[in-house]
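A protein chain is absent from this complex, but the other protein chains hold their places.
The chains carry the letters A and B, assigned in the order they are written, with residues numbered from 1 in each.
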Amino acid sequence: MYAKVVENIYLLVIVTLISVLQNAFFALKVEKECNNQNVKTSVFERVACANRNCMDAYPTFLAVMWCAGLCLSQAPAAFAGILYLIVRQKYFVGYMGQTSQSTPGYLFGKRMLFFLFLMCVVGIFNYLLTRYYGSDYKEYVETITGAASALLLLP
Amino acid sequence: MYAKVVENIYLLVIVTLISVLQNAFFALKVEKECNNQNVKTSVFERVACANRNCMDAYPTFLAVMWCAGLCLSQAPAAFAGILYLIVRQKYFVGYMGQTSQSTPGYLFGKRMLFFLFLMCVVGIFNYLLTRYYGSDYKEYVETITGAASALLLLP
Partner (left out) sequence: MYAKVVENIYLLVIVTLISVLQNAFFALKVEKECNNQNVKTSVFERVACANRNCMDAYPTFLAVMWCAGLCLSQAPAAFAGILYLIVRQKYFVGYMGQTSQSTPGYLFGKRMLFFLFLMCVVGIFNYLLTRYYGSDYKEYVETITGAASALLLLP
């Protein structure tokens, strides 16, 4: 039981752990700016805002990644998760470095989230097909998903 | 293994996907107001505040819904989840449309969350009963829960 469960989620757990490390990095940045905020309020505000935008999207990201990993297959989901974390890092750094007139918007990583969302939909759809028509396209779909996840690397 | 797992969670996954779509809708609203915020700051602030209130409660909602679905049965949990999302939509729209003197409060969907919480407690209690006394009331409890979830439709 134990090994079987972990086998199906260990890549997802690893990505989750990396995202937690990143959260800790963001939080430490906020903590640091919070302590010497008498120097420059605008820097603190920008870091806090970037952190809040990242945290707002975090539960959505976790939910979609885990659903995609459980419903379809974990390797492409974990891969898309890693790419999302890289985009988030760039967003956070970009937000901190920008002068206030051209901060990046509220949303980021839309492509990865959309891909993970699509994986969930395909997984559910495939399950319903299996249940009501008895035709299982899982291996087929998994291959396509694995190949499609490489497209996320396109800039 | 795979089909068995998905069978027990697919309704929860569907509700989660709908909630993700709703999150994206909220985030797009914020993004839109963020870009033309030089027109009216108060509108942006109200949308951002409504979004933040919704996002604050989101992890709690996900956790309770998934626990209720895993510990007891997924159909009533998913049903209560859908009702919660409808209430959240109304709350967000109401927040945006209100003039500032009468915004709806910080909390919403208390009844649905309470119902899901109760489902979790009953599920855990039933598991402990099964374990220590060997008496399984699961089918009985599931029927009652299914019937009770209809009461959530009362205004």
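Note that a residue touches a chain if its C-beta (ideal position, glycine included) is under 8 Å from a C-beta of that chain, and two chains touch if they have at least 3 such contacts.
Remember, it's a predicted structure, so these values are computed and weren't measured experimentally.
Across the interface with the omitted chain, chain B contributes residues 4, 8, 52, 56-57, 59-60, 63-64, 67, 70-71, 105-107, 113, 117, 120-121, 123-124, 127-128, 130-131, 138.
Seen from chain A, the chain kept out of the figure touches residues 1-3, 5-7, 9-10, 13-14, 16-17, 19-20, 23-24, 27-28, 30-31, 34-35, 51-52, 55, 58-59, 62.
Simple rule for what comes next: only the chains that are shown with their structure count from here on.
A separation of 21 Å divides the Cα centre of chain A from that of chain B.
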